[in-house]
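Removed from the display is one protein chain of the complex; every other protein chain stays in position.
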Amino acid sequence: MKITSGPSSVLNFLLKDARVLAGALLIFLILAMCVLAPILSDFEPLEISGSSLLEPNRKHPLGTDDVGHDLFSQLLFGARTSALVGISVGVTGVIIALLMGGFAGYRGGAGEQIVMRTVDVFLCVPRFPILVVMAAFLGSSLINVVLFLILFSWPVGTRLVRSKVLSLKNSPLIEAEILFGARGFYIFSRHILPELIPLLIVIFVLDASHAVLAEAGLSFLGLGDLLVVSWGTILHYAFIYPGIFLGQAWLWWALPPGAGISIFVLGLMLISSGLEHGFNPKMGKESKIVEDFSNYV
Amino acid sequence: MRSKISSSPYKIRILRGGILYLLTFLGVLTLNFFLPRAMPGNPIDALLGPDSQISMSIELETREKLLKYYQLDRPLSRQYLHYLAQTFQGKLGWGIYFQQPVGDLIKKRLKWSVFLIIISSLLSISVALPLAAFSTMSRAKRVDTTLLTTFLFLSSVPVFLSAMLFLVVFSVKLGWLPLAGAMGELAGGDSFLYKLKDIFVHSLGPVLVLCLAESPALYLVGRNSMLNALDQPWLEFAVLRGLSKTRLLVAYLIPAGILPVITRLGMHMAFLIAGTVFVETIFSYPGLGRLLFQAVQVRDYPVLQGVFLVMTIAVLCANFLVDLSYGYLDPRIGERE
Partner (left out) sequence: MFEVKNLEVRYRDQIPALQNLSFSLRKGEAIGVVGRSGAGKTTLLKALVRTLPRDAKVNKGEILYRDKSIFKFSEREFNRLRGKAIGMLPQNAQASLNPFLKIRKFIAEGSRRHQGMGWKQAKAEALKLIELVGLESAWSSAYPAQLSGGMRTRTVLAALLVCGADYILLDEPTSGLDIIAQVSLAELLNKIRKIEGVGMLIVSHELPFVWQVCDKIIMLERGKVVEEIERGHPGFQSKLAREFLESVPRINDGNLK
């Protein structure tokens, strides 16, 4: 086994992991849908382009919904919404987590207490019901939804970053550095920050997948942005349509967006799981005792 | 003696937790108070606004009731105190669409949701723990990997999707399970056993779907803690004494997994409650979650607020119970005599 160091070898190692590859493939698929949406679809998603509830045919690969929208283009453009929500919440969540968690863990003191108690309070509240209530009262435009999602995802990441920073801060290396006179910010950027990167990626995946699911959930309940096509809203209209399950219509109406959500989330989780495995090879190692004794079943 | 008890770290943690939950509850109450007032214009107009689907004749009556509840003619601080007093008496407002006190509505539906959550929690633990133990002890790495991948996959399927699929397959296509409700209408005068079976059959769908959604996380936690237990010296010593595999499973692995699993379940209460919203909606199950959905559809704001409050209380209670159970279930947190 070659022992190299540095980010390039890490990337190298990661790309060989089956889980990360599979996850990346799924995400790539979703992103492809986002980018190629206008090219691949013949109709505008919110344009009435056919009669209602057509079965899949050449003009409409996934048929039409009850009003006459082309479901295929709805699927493709819906990917954009989910990706947008996922990425924006994920990135913002990571940034806030880094700033707040880093500050809390590194500086400590009163600031840390304020931040962490706030985090505790936020984490106590049931996330989805409060999203529902806020969206219902304060408006459910896409911007609003994204803001609400960010509001409730930053605590998770912050807590994770802070505990990691605390453990890193107390490592002997850092103590030695301090003895040598290195200043605060230097230590942070040179030593702590690189160690945080795996965690930050995990936080991104966590926040993004929760955001996608929450947005889909809200839209499913009718609390999404009704002017924007989202996988959740497609499901909402599908479900509201009476007798949706009694025919075949649900197969091309409800299933594709549902599958889309699953694939997106699955992709993110595979990447995160693969990363965790890659950065922590100790997991899964078993001592010989166990291997031997498990022989005798 | 007393000072010793009150300074024990366990009690301190419980106290801190209790204060936190109380504060959170107050925060949520306050949020609930401000939300209708944060809507553009007069809360009552907003609540009865263009989204409202109530006919004109009821509107006057409802207006009066709402006025009484929101006390808009009084200063804000008075409104707040009135709101707090009302809430603690269980008077959560008047449902605009449902034309009932919110509290009554909730009381009727609460029991079904509680039923679902309890049963699916128990089921999830009974599924996740043994599988995690099996995964840990199994020599064939493939079994472990397969289970792990399956659960990973399952955990990414959104609850509403699996609920819909379940409904379609089992209720529509196969006709094995009923399409809606918690009990059949005909169950009125029949025997207790029939009622029991009826309730069981109606709840199968929601319970199984919730269990499907929750088990992966519990399995992962259980498996992780059991794998950790494998590295522990006390497990090695058990092997050195030649104890049987069954004994290792029952007295060494499973106890290592139980506490983290139960803790994780408690932490997931919010997730389960959110799950009931979707599951009850899709299965037309008359619980609190479905009530939330219906309230959103018709924009019955007082009901929304009431349900939200009750859900928050439930989650906070669950968290508190988990904190308490730590001290009882974990003999490692002992106090030296």
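Just so it is clear, A and B label the chains in written order, and each chain counts residues from 1 on its own.
One rule holds in what follows: contacts are C-beta pairs under 8 Å (C-beta built on N, C-alpha and C of every residue); 3 or more make two chains touch, one makes a residue touch a chain.
Here the structure is a predicted model, which is why all the values come from computation and not from measurement.
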item: Contact partner of the left-out chain, one of B:Tyr219, B:Tyr252, B:Phe271 or B:Phe293; value: B:Tyr252
item: Among B:Leu84, B:Val127, B:Leu243 or B:Met267, residue touching the chain not depicted; value: B:Leu243
item: Chain B residues touching the omitted chain (full complex); value: 232-234, 236-244, 247, 251-252, 255-256, 331-337
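Here, only the chains that are shown with their structure count from here on.
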item: Whole-Å gap separating chain A and chain B, where each centre is the average of the chain's CA atoms; value: 23
item: Complex contact set, residues of chain B against chain A; value: 20-21, 23-24, 27-28, 31-32, 35-36, 38-39, 137-139, 152-153, 155-158, 160-161, 164-165, 167-168, 171-172, 227, 230-231, 236, 239, 245, 248, 269-271, 273-274, 277-278, 281-282, 292-293, 296-297, 299, 301, 304-305, 307-308, 311-312, 314-316, 319
item: For the chain A and chain B complex, residues of the former touching the latter; value: 117, 120-121, 124-130, 132-134, 136-138, 209, 213, 216-217, 220-223, 235, 239, 245-246, 250, 254, 258-259, 261-262, 265-266, 268-270, 273, 283-284, 286-287, 289-291, 293-297
